[in-house]
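The complex appears here without one of its protein chains, the remainder shown in place.
Let's look at chain A:
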Amino acid sequence: MVAWFPDWPLVAARLADELPAGVPAAVISQGRVAACSAEARAEGVVRGLRLREAQTRCTSLAVCPADPLRDAREFEPVLASLEERSPGVEVLRPGLCATRVRGAARYYGSEESAAGAVLDAADSLGIEARVGIADSVFAAVQAARSTTESVALLVLPPSTSRDFLAPFPVEALEQPKLASLLKRLGIHTLGDFTRLPLSDVRARFGDAGALAHAMAGGEDPKTVVPRVPPRKLDRQVDFEPGLDRIDQIAFQLRAPAGEFIAALQDAGLVCTELKVALLDDSGARSERLWGHPRHFTANDVVDRVRWQLQPRSADPSGGFGAGGITSAIIRVELIPGRVESITGHGQALFGEGAEEKIHHGLSRLQSMLGQEAVLVPAVSGGRVLNERRLLTPWGDPVPREAAVQAARPWPGSIPDPQPATVFASPVPVLLLDADGETVRTDQRGTLVAPPAWFCPDAGNESNAPRRPVAEWTGPWPLRQRWWDEGRRRHAERFQIVDGDGDAWLLLLTGDRWWAEARYD
């Protein structure tokens, strides 16, 4: 018995909320339509069409790129539901799975009612399914594919598979080379192919040909190899009533976190990447993936949940990052993002020396001050000095693109030596010419008057202490990404040494002066 879920990549994309339901939609792979919705099909979009052509036929087409991982991930709950009705499911590929029908048929009374149970399972998830039952897996796949929306089930009685397959074209074997060759030999259908003697086919096409011959004859040697259902490693903790204090939640989580880690250890695994999902009673969900330089222990898990609950200053993804907990948390889910075999992470008999001590100390500091208080620096790319400083929380992996970015040429960067103090946010300053006017550049970027006075503290303009400018150089133009609203920059850079001997790197944007860095 084969269950087929038509247009699975599209269904998966819709389940993952990457495509809207009820509008023409398509999944694109390598610039061509890999799957499309019924609405799109009504507009003339078909599989294999180029994206541009498809958009011409249907201008309102919503598209998203194909993602095999997403297909597999979204198929998992469907499989779990199928396994509840009839165990021993083999995944042929996401969207197509096979089961031995004998046991299910005996349990449900007939093959039809077994297939009905599978259709029910799909229906309960709101997914369209088709079922084909035949002697071999290949024949059952073809049977499932030849069903229609109104008649979603096709049962081939025993030993009729060969006759059923006979009119199918040779392309159905999904061996393009063999199919093309057979067609050039004048063999167009599977029926024609099966009429060739097996010994001749083996002599001409080898073992692969013989296998195709058997498949075409409905005598698929392939048997259903049921998958072993994966062990459930994630852990869900519900709070009733919801909790709105971090310490309460952390305390409640202590035991479940220990069980979570123990369950992983029983399976011979350690978790190196953890996904924590928090659900509050207003229905908001916050998910975050946490890395770990070694592997998670129970305390680390509780720490990560706590950090996720704590208000963070710069939270790009929203969630309830910005203001801490806004409403009571009713559920915490701990999902292992990546697991590794415990053998690679064993502890040495005499400890691991200095590095481990440092890791323990820094983790403790993190649980004291918050995760983003302990940082590891790396040089990244950019023209502005502060952009070149990339700080990653201890334990998180340094983004790989940092090294790539740093290796790029970045014309317009500052010549060595680099300033020792790079202000995290630029400091407003004043640079004045001999007449006490702010130094400006004209439209061509040349200096109007040379600088003469410098005020390192521009807070109070009138009586700010002035220092004479001893030496200066500039303007060095800094122009980047005029098309990019967020990262656009149009500035002039100056290096000056003031009367006190301090050296500065200044930035002129518009008519305002900033100190970007100090050489001290």
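Everything below uses one rule, namely that contacts are C-beta pairs under 8 Å (C-beta built on N, C-alpha and C of every residue); 3 or more make two chains touch, one makes a residue touch a chain; residues count from 1.
Note that contacts and distances are computed from a predicted model.
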item: UniProt protein name of the chain not shown, from "Protein ImuA", "Branched-chain amino acid transport system permease protein", "Ion-translocating oxidoreductase complex subunit C" or "RagB/SusD family nutrient uptake outer membrane protein"; value: "Protein ImuA"
item: Contact with the hidden chain (one of A:Ala203, A:Ile358 or A:Val404); value: A:Ile358
item: Residue among A:Gly48, A:Pro415, A:Pro465 or A:Gly510 touching the omitted chain; value: A:Pro415
item: Touching the absent chain when the full complex is considered, from A:Val137, A:Ala152, A:Val270 or A:Val374; value: A:Val374
item: Sites on chain A contacted by the missing partner chain, in the whole complex; value: 354, 357-358, 360-362, 364-365, 368-369, 373-379, 385, 388-389, 391, 394, 415-424, 447, 450, 471-474, 495-497, 501-503, 517-520
